[in-house]
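Inspection log for the structure reproduced underneath, given as structure tokens.
Left out: one protein chain. Kept in place: all the others.
== chain A ==
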């Protein structure tokens, strides 16, 4: 409970900064041009009343300060405001797209974390072995790999695999088949099939960094006095590694993973565009292009919220794993 209070206090301090930055971003997007350009230039011309009505609907007839005020009061009440796209509600769009994106972000993070722990521990325990060298080189390689390039590479690999085997094992376009397959199980398999390659992209990029980190924190713990004392007690090496070394070396990784959530999310935005998913990435890019202030603001707010939730979860996990934090008043 204390940790919740701590997180809340931190949030409160962040509020003024958050206000200033939303204002700045609002100004930027609002200043980026007229969202109705396309409507105005449409052939045959749209009646001026329609354009005026649109202007009023989007609040374009008001000074920008007032628009920001309206947006703010709306957001506080849970209303993201109107979208440039008249047929879509921002909340509904973001709701469905967040599900699509978070699905593979979370799976990727989980897989990457498990892999990172395994690889990090193995390379620390077998320091300077050929396995360690292999993992270290792979780590450096993926650390330097542009995610979009890797995504296209995997996509091409998928195409070739499908062609070679004459199957449709991998799906390269979209986050699900249209129309969806009839049964629920088939739908599940369909979604999973679409998810594989984008997930692998995210996993490869991030597990590299995390395993490097896990390796060095494991090495540090292995050289610690309490691991030496545990060995001196006569505990078998396995117990020393699992109970003493791994357990303590995990806590710092949690912080790193939580901090990296934004990076994974950013990676997801890029990966999604390669695989043409209708997820958060696509929504952000199309909203920016449409100069849809409200949609962009909503996107950023939701992303920030997701990050905060994630950090909170990490804080709680951290406290659960480390009694020193738990008892801090």
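The criterion applied here is as follows: a contact is a pair of C-beta atoms (placed from the backbone, for glycine too) under 8 Å apart; a residue touches a chain by one contact, two chains touch by 3 or more; residues count from 1.
Heads up, the rule we're going with is that contacts and distances are computed from a predicted model.
This figure omits one chain of the complex; the name its UniProt record holds, of "Oligopeptide/dipeptide ABC transporter ATP-binding protein", "Acetolactate synthase", "Cytochrome bc1 complex Rieske iron-sulfur subunit" or "Pyruvate ferredoxin oxidoreductase", is "Oligopeptide/dipeptide ABC transporter ATP-binding protein".
Only one of the listed residues, A:72, A:88 or A:152, touches the absent chain: A:152. Contact with the chain not shown here comes from a single listed residue; of A:104, A:277 or A:299, that residue is A:299. Across A:32, A:73 or A:96, the residue that sits in touch with the chain not pictured is A:32.
Residues touching the missing chain, restricted to chain A, are 10, 13-14, 17-18, 21, 25, 28-29, 31-32, 128, 140-141, 143-149, 152-153, 155-156, 159, 224-226, 228-237, 239, 243-244, 247-248, 251, 259, 262-263, 265-266, 269-270, 273-274, 284-285, 288-289, 296, 299-300, 303-304, 307-308, 321-324, 327 (touch as defined at the top).
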